[in-house]
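With one protein chain removed, the remaining protein chains of the complex are shown where they sit.
The first chain written gets the first letter, and so on, giving A and B; residue counts start at 1 in each chain.
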Amino acid sequence: MASSDRGVRPWVPWLFLLPNLSIIALFSLLPVLVNVMYAVTGTDNLWPSERTFVGMRNFATLLECGNYLDPSTCSRDLFWRAVANAIVFVPTQVVAMIGFALATAIALNRRIHARGFFRGIFFFPVMLSPVVVAMTWVWLLQKDGALNGILGPLGFDRVNWLADPSRAFRWSVFVTVWAHVGFYTIILLAGLQSIPSDLYEAAKMDRASPWRVFTRITLPMLKPVLLVVFILAVIRSVQTFDEIYVLTGGGPGTATKMIVHYIFDTGFAVMPRNYGLAAAASLMLGAVLFVFTALQMRLSRGGAHG
Amino acid sequence: MTVLQRACAILAAAAGIAHAQETITVQHIHEDERAAAVKFMKENPGTTVDFRVVSFQSLLESLPVQLASGEGPDISMVADWGGLSRYYLDIRPYLGAQQVKYFEYEFGTILEPMRGGVDPTGKAIYGMAGAVTLNGAFVNLTLFRQARVELPKPGATWDEWAAAARKVARATHTEMPMEMDRSAHRFASLALSYGAKLVDGEGRFVVDDGLRTAVSKFVGWHRDGTMPMDLWGAVGGTTHLDRFSDFMNGKVVFYFGGSWSLFLMDKTVGDAFDWAVVDAPCGTAGCVLMPGGGAMVGLRHTKHPKLVARYLAFLAREDNMREALARHANIPAATSLVKSGVDYPNDSERVRAALAAFTRQVPNVPKEAYTFQGWRYQRAALNALTTRISQILTNELDMDTALAFVKKDVDLAIQASER
Partner (left out) sequence: MAEAWAFIARRRGGIRADWTDWVTYGYLMLGVVVMLAPVLWVVLSSFKSEGNLMEFPPTLWPEAVKTVSVKGYARALPLYRVTMPDGQEATLAQVRRVGIEAQMVNPARPDAGLLTVPVESATPIRRFHLGTENYEKLLTSAGGRIWSSIYNTVFITVVATVITLVMNSMAAFALSKYKFRGSDTALLAILATLMVPATIVLVPIYLIVSELGLVNSLWGVILPVISTPTGVFLLRQYMLTIPDELLEAARMDHASEWRIFWRLVLPLATPALAVVAIFSIMSRWNDFLLPLVILNKPEVYTLQLALAGYSDENGIQYGMLLAMTTLTALPLALGFIFLQRYITTGIASTGIK
């Protein structure tokens, strides 16, 4: 049904699109261009007219490294430390996230009582704001917190769980997984429920073991959904900021400093503000996200009803 | 009166009314300062002072952004004396000759850092500071008594205090011997005491032996348990964190914090234990306490510069300064008040003794400390020091690399601002 052959004026759909497109142009697309402007200019002024053109200097500073494997040889060592953290954090957190989400989805897919209740409980932390999530866990993990209160009588040392770099890192993974696993569980659960039950019936008749059922039926049928979940999880994981910012503030040292945190620090927390460097780092991060989002669109297009 | 004269009279009156409806916005971090605004409005009918309370974080982070976009209050408290100088209003032209002399005498030590190097005449008056804060050493006397350890005398070094605190902590099963706010501003007192220059004549950061000594002592105290890792070692980045509540709850023997905490002492500690503010611990180069505090400045974009000048002059009046100091248990900054001392009728014996101890030490603050406090890139240096020292503590960097990074961070900040 082409709008032109029913007497509907061709500009009508554009009218409907106008509000949305204006907001997008103003607050999503224009800012990217402005970011480019910031990335190629210097000084700590906010107003574009007061900034000076410096070409690729900000990018050069960011990428200047003696040895890319050792952040301390880099000009912007904190940036590369954040990158190094991300390289460990993202795979760890995504694997943990999807692993638990899948396990939970499988558990919820079985014939159990009170499925709605369990599903609700697992999803519950997703509703909490990142600040609330972080405050909750800071409260629990303190030296005088409940976790030590439980472990103390069992003979463990009383530790500030967030004071040690590797422990703080592991807890960051845990807390972010805790907060978001429910979201992915729901998606995977829907995927599981769309697998035709006669496949399982057939497997039961063949007396197949649970493991065979899982690897031969469940996983292959789940692949498209798993892929989408994977991409979503990676995109979110690379941008982790809110919870960890409140939980550890990037510490101890720089053990849990993430890329977005670095951008925020550089552009908003340190004085004087280095908008240029922050913008350059943002654009680099944006490029990485672009690749992944393009992948997601390609995959979801493949399965969409169009 | 002729028609013309009458018209002029009416116009003048109208202009007077229009002028009298002036409103200025004043922002501060303490609610109790509103009293000054209320008093000003009473003494100056027809003016409105819109007094707003903001958080300390907001002063550090939001104000600069506001000023950069040409917005913000007419008068603000600023913690970073020299960082925002380019937005300040020079009220000298709006003050009488007597007032100018008064300002220069009373606030001389602070006016200089406030100029932040942006004033070519070297004479601009950007505001005033009724109160100054000092870093301070708080000691739990009751614990010393229980441990039967003698209190180190004035002039004792940081090492002597550390040793005494350790002894006391062991004897009284106190969790922590010493603590210092997670703020490089506190650390700077330690550094300056050991001869660190921090900033040189060209406005660049300096890494010298004094700084290295201070850092290695500081790290050493964390390694041997004198100071807990929870503050400096557990958090990352530039986050400012204090655990003064530990001192108030009797969990630490010696706490190096600041005079702004005196305000809380009566309410929270009361007479639960005996405490005092002691003289600055010494290093090889002196016994330094970093000054700080908020100055009140007028901002260039204001539409009512005359009223701004009047309000600042009002705040600088001796009776108003005395009232403000008594309200919030602050140390006086004005030269004559430091000399004569101030009464604090609302505070306990102990707090008054502490304030006297602080006031006594104001004249001992060396010029290097003020220079550092007013340096345009002081914030950058403090942020870098806090971040990098934490990295040394968590074994991410060794001391030389970390200090080299501090210098690099500050240099980059300077480069980013100026080109």
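As a working rule, a contact is a pair of C-beta atoms (placed from the backbone, for glycine too) under 8 Å apart; a residue touches a chain by one contact, two chains touch by 3 or more.
Being a predicted model, the structure only gives us computed values, none of them experimental.
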item: Residues of chain B (touch criterion as defined above) contacting the omitted chain; value: 29-31, 52-58, 62, 65-66, 69, 71, 140, 142-143, 146-147, 171-174, 242-245, 249-250, 260, 263-264, 268, 271-273
item: Interface with the undisplayed chain - residues on chain A; value: 1-4, 6-8, 10, 12-14, 16-17, 19-21, 23-24, 26-32, 34-35, 38, 46-48, 103-104, 107-108, 110-112, 116, 118-125, 127-132, 135-137, 139-140, 143-146, 148-149, 152-153, 158, 178, 182-183, 186-191, 194, 210, 225, 228-229, 232, 239, 241-242, 246, 260, 263-264, 267-268, 275, 278-279, 282-283, 285-286, 289-290, 293, 297, 300, 303-305
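Please note the rule applied: only the chains that are shown with their structure count from here on.
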item: For the chain B and chain A complex, residues of the former touching the latter; value: 60-61, 64-65, 68-69, 80, 83, 229-230, 233-239, 377, 379-380, 383, 387, 390-391, 393-394, 396-397, 401, 405, 408, 412-413, 415-419
item: Chain B-facing residues of chain A, complex; value: 42-47, 52, 54, 61, 72, 75-78, 143, 160, 162-163, 165, 168, 248-257, 261, 265, 268-274, 276-277
